[in-house]
Every structure is written in C-alpha cells, then in structure tokens.
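Here the complex is missing a single protein chain, while all its other protein chains stay put.
== subunit A ==
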Amino acid sequence: MCAGCFRAHLFGKFKLSVTSNAMVRPTDAVLLAFSGGPASRVALQFIHEMQSKAIQSWEASNSQALPVFSLGVAFVDERSVISASLPGHEIQAAIEDIRSVVSGLSPGDKRVHIASLEEVFSSGSDDKAARLKEVVGVISDETGRDDFVRRLRMLSLQKVALENRYTKIMLGTCASGIACHVLSATVKGQGYALPADVQYVDTRWEVPVVLPLHDCLAQELNLLCEIDSLKTQQLLDRPCSGINGLVSSFVSRLREENSSREHTILRTAQKLKPFSFNKFSANGYHDFLPSRLRPKFQNIDANECTFSEILCLICGSPFSESELLNLENTKLKAQKKIDLYTAHCCQSCHFQILPAATDMYGHFFSLLPKFWTEKVDAASASHSSLRDQIADYLLDEDDGN
C-alpha cells in the first residue's frame, strides 16, 4: 500500500466512524482532547479536514441551509500530579507548540483551551493544587491512582466543554488503547461495565464523548504521523504502572507476534451488550442527518426502552447486579452519609481507590470535589422523600380493627 492509499484508508475509517454513529452534526461544537501524542494529532488533522470540506461545501452551496460544526482543542495540564519533576518550561514550550499547530490549521477558527487537573476542585477550595495532591496521595494502590487521574482528566475536559458551550468531546482513543482497556477492566473485575467504555459513543456525560479513531491501530497512527511529518510530543508518555502498565506491555508483545490480535480483542468486546447510553437517543437528535441515514437511527430509537443505570460515584461504571443489591441494603440501614458514599462506589474502586482503613473514608470523601458527593446527596434526598410520601398513604393498623 502506498502512502496516499494508506492515508486515505485511515481517513476513511475515521470518517465512517463519524458518519455511521452520528458523532458530529452540523450544529455541533466539538472539543478535541489533545495530548500531543500520535492518536490525538491524527484525530485533530482528520477532524480539521472534515471541517474544511464542510466549509467549502457550505460556501459553494446556494442554499446555505445548514451551518458547519465548530471545533476547539483542549490540552489537560497534569503537572500537579506528575511525580517525576518535569520542568515547567517544558510544559510551556509544549503548550506553545500546540497553539502553533492549531493556528496553522485553516480554514475555520479554532480555540485552544489549557485546562489544569486542579481546576476540577474549583468550588469551595482555595488551594486546589494542594488538595489535588492530597487526594491522590491518599490512594495507595498504583492502579487506583492511575484510574483516578484518568477520571479527573475526563472531568477536566467536561468542565472546559460546559463552560465554553461545546456539545461534543472527541477523544483520540484508538483500537489499541481500547484493547488494553478491555483486558484491564477484565482483570479489575469490571466485566459488567466493560462494554460501556468500548463503544463509539458515550452519553453518560453531560457533554457526550465520541471515539472516532475506534477502529484504527496505534501502529497505523504512528506510521501516518511519520509519513505526513505530523509533529508529536512524548511529553506525557510516562510509563504507567500497576495493572494498566502490565496489560499495556502484554498487548505490545501480542502485537509483535500477531498484528491482528488487538482487533480480535476489540471484536470480542463489541459482542458484549452495550448500554442505553452508548448511542444518541434524544428526540430529534438525528434530524440533521442525511436522509439516507435517518431511517436506521429512527428504527433503533423506537425499539430501545431506556432505563437509568446506577453509576459508580468515582469511575462512572454501571453497577452490576451484586453491586446494586449491596447498595439497596446499605440504603435501608445507612446511618451516615459516608456509608451511602461508600456504597455508591463499585467494587473495583472500593478496592483500589478508597483508603484501606475505613476511618479514612470521611477524610477521602471530604477531599473530593463537592459535585461528586452532591449527586449521592440529591439521590438520597429524593429517595427519602419518596419514602415519606408512601408512608402518608399507608393506613394505620388500628383503623383496620
């Protein structure tokens, strides 16, 4: 395969993911998460090209009925939690590189947002960085710490998206990353929740998350960056440890032996049952689609009956049946809020993120951003008020006699 065909092949996969899953509508504002790595760099290039073509079509069109989606780029600054002391000027240089890369992409104005992890702790805290360090420091398990930081990264992106009125968040997660996640989640006991994270679309969040490079391998993306001389940075390429690191090195060895193994893992996971939030189902969502695609989505919408999953307080994974049972039992006999918070954590987070000593729970939850625990408070309040209403309608036993 020549360079041009290879590039067209990858772009075709990207475009097919976007169109066949209705990832981006003309009215959308898309925020691309950019780390500087090969995958997000390719995602930036490809989504920019789609935008360029849309702009050209829009300008050439007489009707100008539909707008073109807008695009922004977000970089998450994780200096606060990087244990190895990284010079500040290196981060600053990286940020300048990102700005120049983005400004070089035209047509279409694109804003660059630099988000810090500690901004997630904005409400009610003066020293956010110190608080972030403390909460991460409480987590003793390496894998748990890694997963917690990933969660914070997503929350940081959500915050930027909400504040700047973006309607979609696009990640550069590719097939190789998803394959690693499949094995990691299996090893962590998250088999029930695993399908939630391996689909093209995830609407659990306020701003839905889409993965357009879902079917592209990391190897292919690396190669494309070399061919096209796309500049990448290894700034955040630090070796992750624990289960995630072990699985990552394992998958690397599998790839060396059989390059299609990652796709096999991905295909296996895609045969598991996705959740209702793994596709867009809001009324009228598909109205702007080309008419030939609309019937497919409309049929899906009609058939699906949506029910709300209980999600883990920390990692957002759907609860399995046994976790739901445990939660219901705790609700009945919960004495303190801490017990409710604890019961709203999945078993994996319970083991690897919550402190080992139970008397540390209160301290840990007090460090978390308020809006995390506020969800549980709100759910708990509505639950108890519902119980009060039921009690009002019950007849006293004495009246019956």
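The working rule: contacts are C-beta pairs under 8 Å (C-beta built on N, C-alpha and C of every residue); 3 or more make two chains touch, one makes a residue touch a chain; residues count from 1.
As a convention for this text, contacts and distances are computed from a predicted model.
Asks: Hey, which one's the missing chain according to UniProt: "Cytoplasmic tRNA 2-thiolation protein 1", "glutathione transferase", "Trafficking protein particle complex subunit" or "2-oxoisovalerate dehydrogenase subunit beta, mitochondrial"?
Replies: Options "Cytoplasmic tRNA 2-thiolation protein 1", "glutathione transferase", "Trafficking protein particle complex subunit" or "2-oxoisovalerate dehydrogenase subunit beta, mitochondrial" considered; the missing chain's recorded name is "Cytoplasmic tRNA 2-thiolation protein 1".
Asks: Considering the whole complex, which of A:T19, A:S80, A:S276 or A:S320 touches the chain not shown?
Replies: For the chain that is not drawn, the touching residue is A:S320.
Asks: Where the complex has a chain not shown, which of A:I95, A:L272 or A:I310 is the residue touching it?
Replies: Candidates A:I95, A:L272 or A:I310; residue touching the omitted chain: A:L272.
Asks: Which one, A:A130, A:A357 or A:A378, makes contact with the chain that was left out?
Replies: That would be A:A357, which touches the missing chain.
Asks: In the full complex, which of A:S35, A:S156 or A:Q190 touches the chain missing from this view?
Replies: Touches the omitted chain: A:Q190.
Asks: Mind pulling the subunit A residues that touch the left-out chain?
Replies: 142-143, 182-183, 185-192, 194-195, 242-243, 246, 250, 254, 257, 261, 264-265, 267-269, 271-274, 320, 322, 347-348, 350-351, 356-357
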